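Have a look at this one.
Only one protein chain is missing; all other protein chains are in place.
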Amino acid sequence: MFESFGLVSFTSHTKVGDVFVAGLVEGRLLASRCASCGEQSFPPRADCVVCRSGDLEWVEISGRGRVSSFTTIRAAPVGLEEWVPYSLVLVDLEEGGRALALAGAGLDVGELSLGTSVRLNPCRSEVNDELRVYYEVEADS
Amino acid sequence: MFESFGLVSFTSHTKVGDVFVAGLVEGRLLASRCASCGEQSFPPRADCVVCRSGDLEWVEISGRGRVSSFTTIRAAPVGLEEWVPYSLVLVDLEEGGRALALAGAGLDVGELSLGTSVRLNPCRSEVNDELRVYYEVEADS
Amino acid sequence: MRRVGVIGVGHGRFGLRDDASLQELAFEVYREAVADAAIDPQEIGATWIGSVPEYHKQRSVAGVIQEYLGLDPRPTWLTEAACASGSAALHTAWTAVASGMQDVVLVMGCQKMTELETAAILGLMGRVGDVQWESVFGSTFPGYYALFARQHMDRHGTTRDHLSAVAMKNHDYGALNPKAMFRKTIDRQKVENSKLVADPLRVFDCCANADGAACLILAAEGRAREISDRVVWLDGLGVATAPMSVLRREDLCTLPSAVEAARQAYAMAGIEPSQVRVADVHDCFTIAEILAVEDLGFCDRGQGGPFIAAGETRIGGRIAVNVDGGLKAKGHPIGATGVSMAVEIVRQLRGECEDRQVSGADVGLTHNVGGIGQYCFVNVFRRE
Partner (left out) sequence: MRRVGVIGVGHGRFGLRDDASLQELAFEVYREAVADAAIDPQEIGATWIGSVPEYHKQRSVAGVIQEYLGLDPRPTWLTEAACASGSAALHTAWTAVASGMQDVVLVMGCQKMTELETAAILGLMGRVGDVQWESVFGSTFPGYYALFARQHMDRHGTTRDHLSAVAMKNHDYGALNPKAMFRKTIDRQKVENSKLVADPLRVFDCCANADGAACLILAAEGRAREISDRVVWLDGLGVATAPMSVLRREDLCTLPSAVEAARQAYAMAGIEPSQVRVADVHDCFTIAEILAVEDLGFCDRGQGGPFIAAGETRIGGRIAVNVDGGLKAKGHPIGATGVSMAVEIVRQLRGECEDRQVSGADVGLTHNVGGIGQYCFVNVFRRE
C-alpha cells in the first residue's frame, strides 16, 4: 500500500506502510509508539531506536505544528517537471517529530515565516494518473 | 562515434572510439600500439599498460584466431529480449589479444569446439532501428 | 596490529522479503547481533556497510541505515566490490580495529534485489563485465560462467553430472538451514530438466536473486575477551583482483584473484588448506564452486568436479563446503553474501549449527568472489 504515498514512490515495501497509509486514507495522521518503552516517532518506525523492540503501536496525532523552514522548488527532479514550482514546508510537530510536506493551496508561502502555526492535512489526489495519498501543510485556523 | 559500437552501447565517450569505429566502418579491425614501447592491445587502449605513455598508434589486424570458449545466451538482459538465443564466442587472436563477439550466421555453434580456427569479421547492421557497427565470428575459410 | 575477533552475529531470512524495507532488514540482524554479543550498542564505534547501490532506489544507503539503527554520529560508509561487497566491509572493519582506530565495530551486509525484474537484474549484472568491449554484445553473468564451464569441461573433463552434484549438495543443506531461501532437496532430474540459461548452464546451476541482511560485531582482542568467552578470531585475510574483462584473463579455468587471496590468507593465518574443516565458498553458479575448491587448494587442479561428486565436500567428507546451502540454496543478496558466509563460519566454529554442524570444526574459511573474479576475499577464522 505504501507505493501510493507521496507524489512519487521509491519505497515498495516497509513494515510501517499499510497501517500508515490506511490511516491517511481515513484522514488520520499516525505516529508509531514503541510498545516496550513508549518512544514515539513521526515519521513512524517499525523498530524502536531507544530499546530496539520491534513491537509497535499506533497513535493518532493532530498534525499541528510550526514552520521550521520552507522553500519553493523550481528545478524539478525527473517525473515532477510539470509540477514546478511547488513549495515544501518543514514542520516541527507539536506532538514530537517533524514532517516535510507540500504547501497546500490554502497556504500563502509568500507570507510564511519560521514559527508560523500550521497543520498537516491528510489528502488524496490524482497525480500523473495515479491516486496518491499524502499530506499537505495548511494554515492552522 | 563509439555509441554505434555493438548491439547496445554503455560507453558514450572514449579516447579510442572514433578511430576504432571508423576502421570498422571501412571493414578494418584495429588494435592500438604504444608509440613509446610498442606494446600492442586488442581491444585498444588509449594508455599503455606497460610504460604509461598516452601516445598510441593504430595497427590493422587480420582478425584470425582460435575459439577460446563459447556459449549461447538464452536469458537476455534488458533491451535484447528479442535477440535470444544468441551465441557469444571468445576468440584468442593470432596477433595477440582477445575478443568477445557474436557468432555470425555462417558459424555452426553446434559444431564448434575449443581451438577451432575462426575469424572476426567487421560488420554493420540495423539493430533496434539503429545502425550499429560491430564484429562477428565466422568460420575461417 | 591487534588480533580481531567476532563477538556477535545476526542473520536474517533470505528470499523474497516484500515485508520490509532495506533498513528494516538491517535492523533485524542488528538487533540479533547486539543481543548475541550482549553489549551496549553505544560501544559500537563505526559501521561498515556492504551493499551494491544500483539495486536500490534509495541512494547512499549507508547513511539511511546508520540513522535507522540509531548509531549517528558514529561513522559509516558503504563498500562496493560487486558480489563481494560484504567482505570489503568486513576487511575495512577488521583493519580499523587491528590498527587501533576502533575497538568495537559493526559490519552490515544487506541488499534488496527483488524490487527489480529479472531481465533488469541480468542487464545490471552483465554490466559487471566490461561494458565497453563485452556488454555491448549482450554478455550476461551466467554467460561468463558458461565460458568458464566450457573451458573446464574441455580441459579437465568436468561433466554435467559434476555440476549437478554441486546443486544437489547445496540444496540438501539448504533444506536444513532455517534462514535459506530454498529449503527443498532436488534430484538430478530436476537440475538437468531445468531450462538452459547460457549453455551449458541451466536454471538450477544458478543461484537466486534474494533480499537479505547479515551482520557481525568485531572487537579488538582485549575487549573481545572481556565481553565474550566464545570469540571466533579472524586470523587470516586475503584480498586480490583479476582483470574485470574476460579479454584480459590468461586462463578461464581458475580465478587468479582467488588463488592469490587464498595464498595471502593461509600465510597470514599460518595454516595449510588441509587444516580447514568448514568453508563457505562463492557458488554463484555450480561451476564456480568447482573452481573454488581447486583455487583454494582443497583438491588438485581440475579435480573439483569428481571431488565434489564423490561427497568429499559434504559433512563427513574431506572438508565441508557450503553446508548452509551456499548461494545456490540460501540465496544471494549480493551485498549481504560475504557477511552471511562469515556468520555461518562463526556459528560452525561455535558449534551452533545443529543438524548441519561440522563436528570438530576449529578452522573455517570464507571465499567471496566479486563479479566474475574481479575481486576475491578469502578469510580464515579460528576458534581457540
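Observations on the structure shown:
Per-chain numbering from 1; labels A, B and C assigned in written order.
Keep this in mind: contacts are C-beta pairs under 8 Å (C-beta built on N, C-alpha and C of every residue); 3 or more make two chains touch, one makes a residue touch a chain.
Keep in mind the model is a prediction, meaning the values are calculated, not measured.
Every shown chain that the unseen chain touches in the whole complex is listed here: A, B, C. Screening A:C37, A:C51 or A:L114 for touch with the missing chain picks out A:L114. Across A:M1, A:I73, A:C123 or A:A139, the single residue that touches the chain missing here is A:I73.
Only one of A:G27, A:P43 or A:G106 touches the chain withheld from this view, namely A:P43. One chain of the complex is left out; on chain C, the residues touching it are 1, 21, 52-54, 57-60, 62-64, 66-67, 71-82, 84-85, 88, 92, 95-96, 98-101, 124-125, 127-128, 130-132, 239-245, 248, 256-257, 260, 370-371, 374-375. In the full complex, chain A makes contact with the omitted chain through residues 5-11, 14, 43, 68-81, 83, 86, 88, 90, 97-102, 113-114, 134. By the touch rule set out above, chain B reaches the unshown chain at residues 10-15, 45-47, 49-50, 52, 54.
Rule of thumb we're sticking to: only the chains that are shown with their structure count from here on.
Centres computed as Cα averages put chain B at a distance of 33 Å from chain C.
Between chain A and chain C, the centres computed from C-alpha atoms are 39 Å apart. Centre-to-centre separation of chain A and chain B, using mean CA positions: 53 Å. Looking at chain A, one finds that none of its residues touch two or more other chains.
Annotation for chain C: no residues touch 2 or more other chains.
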